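One chain of protein is taken out of this complex; the other chains stay put.
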């Protein structure tokens, strides 16, 4: 059963130096508050896994939390490049960043295999691309019935998954709706999980399109109102497009990024 | 885009002698009206695919529509055996019935592979069982990353899928809710599809737990109110448990079955 | 322990169901088949294990039916579940990875190593004497749950030395087979019948009689078992059903399928 604890305690207990951490949320419900808490607690040597390491991982990478990134698309959506990610890959700043690169279809299927307790997944993908040569976790596999050659990717099994959802009930059952991306798979694929929520309610009223994660597959729940900002939580907030645009200038320069870190992360405490 | 046509027309156009037909519905939303229409149109040599060939397939098998059954559990749920199925397997009555037998997990994954356009699916299953020796569509497969041996099953790609749903809109978009089983996969895995519905409405209001099949993946929609009877359509009807119990007596004997066929299927016409 | 007199006010089937319900730890996640397992699990939710999580293969997770469902897909299961998922998802994301604590199975035949047959009896596979329903979810429940409880009436026809067909693996041909097959769940922990309780010997994996239900003798069990069944040195006796258990069970049975 999931325990409901303050965010700082949850991060401190669940995320350890050297862990493989998957923070998911596909444009919607990105767990920024938890990400900032991980920076604040100065975690190091993390392997960060995420289909779209957008602004949230730009922040973690720039803060020096990561030694490796497993991903399929690293950009600032609607804006442009991720400057901290680029600086890490091109100049090893602040620390070298190893990368393991996939396509969305590959990453999604790696989570599916992890959630399903399988060592690998099969897809039609990568053939003819140069990715297949650069990434060791892409291999051919032959159909035992037709002889057709397809592509295999290994399961993702993060140490901890971190996602944001709209609500939990007092037993720690979690409910999210709108675009729910790959969050169910990320939680089910991981050994431990932290879900930040907009609020805790008495009863989770069924809603169209809602995904429920039963309490017994969640490790900790933390209340973090607006914890997806600058992304959004459908029914609670809208996407802060200006933040994404402003991030381009903040992150372009190491000094201005460092100032942002000091002022917006280290000088503040988790809100719950 | 799905065309909305009378059930007799839909069956006549979509289901052909010799076809592989998947009629799905897991206890809930079983397409009985469509099944009776297939019997009424005296289809022959069908390969019938269904995870739980319960009373609906007992009727089709007894009526001589099938030459082969692909399945994972053939019983009268909550009651006992399927006598027509048994008579066909044990005594080839009215015609011999070839069987291809799987477990639920295997069948579900075969539909998943079909829906996903893959030639096979991988699961942890069958190892140590005698099924693996009797069924040719069960083979070992080795993980290219870990060397672990798992089980592969080939995709199901029926010629036509038949399912029942609560509603469609006038464009042929289909909505079902409650226990939705493997119906989405069955429709997506098949070359053609027929969806019978309780009613056609102007707008499909979003509902908790609802699955929507867009019109462009459905071939025909037919209105068949109470078309899942004696199973049920959540929000429209309840399960007719007495029918399932009565079926035991009707089906036990070839003559009483034949009388049931004449009176309840051939002497009646599709209602829409 | 209650002393048992000549005519108990409960049936052997009731004893079996009550014993099965007591085998469920509060808070456990339980994959429930229809029939006796569902009755036992729903009884447990109302007695010793109010926090039991019921998962049905129809995709209903955390179902809390207020009456006994007649099938694994009754509407009440979807209406009261924490989450309803597709059938592929229930097998792939929930059963297969080993998230389920207890799998509850019945059997047409059961052998000394806890292997289960629900496929064919007699003849051979192509020409069976009796064709049974088949596998359903059982093979993967038997493979993947942390432990399996089998509930079945005991008779020589059912309790056989070797099943005619292995539909679901218990301990195969003995120690080490589950590991060889790569099965990750623990296998049968308990077999509960109308006569008593059998558990696998920790060394030989053979089902061993560990408890008799009140009023049942070892001889009766031997006569209802198709192999020379081992008997535990510390053979115990099951506590008879309490009045509360019986009342709740009988109420439950009356509500089967939603009748009230």
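In order of appearance the chains are A, B and C, and numbering begins at 1 in each one.
As a working rule, a contact is a pair of C-beta atoms (placed from the backbone, for glycine too) under 8 Å apart; a residue touches a chain by one contact, two chains touch by 3 or more.
On a predicted model such as this, the values are computed, not experimentally measured, just so you know.
Q: Given the contact rule set out at the top, which of the displayed chains would the hidden chain touch in the full complex?
A: A, B
Q: One chain isn't shown here. Among A:20, A:59, A:180 or A:222, which residue touches it?
A: The single option touching the absent chain is A:180.
Q: Using the definition of touch stated at the top, determine which of B:18, B:117 or B:140 touches the missing chain.
A: B:117
Q: Of A:32, A:57 or A:85, which sits in contact with the chain we cannot see?
A: Residue touching the absent chain, from the options given: A:85.
Q: Kindly note down the residues of chain A that lie in touch with the hidden chain.
A: 26-28, 51-52, 71-75, 77-78, 81-82, 85-86, 89-90, 101-105, 108-109, 111-112, 123-131, 134, 148-150, 178-182, 184-185, 209, 232, 234, 238-239, 241
Q: If you put the missing chain back, which residues of chain B would it touch?
A: 1, 115-118, 173, 184-185, 188, 211-214, 216-217
Basically, only the chains that are shown with their structure count from here on.
Q: Give me the chains shared as neighbours by chain B and chain C.
A: Output, common partners of chain B and chain C: A.
Q: Averaging only over C-alpha atoms, locate the centres of chain B and chain C and give their separation in whole Å.
A: From the centre of chain B to the centre of chain C is 28 Å.
Q: Go ahead and note the Å separation of the Cα centroids belonging to chain A and chain C.
A: Each chain's C-alpha centroid was found; their separation is 41 Å.
Q: Hey, what residues on chain A touch two or more of the other chains?
A: 117-118
Q: Would you give the residues of chain C that are in contact with at least 2 other chains, written as numbers and ranges?
A: 92, 96, 144, 184, in rising order.
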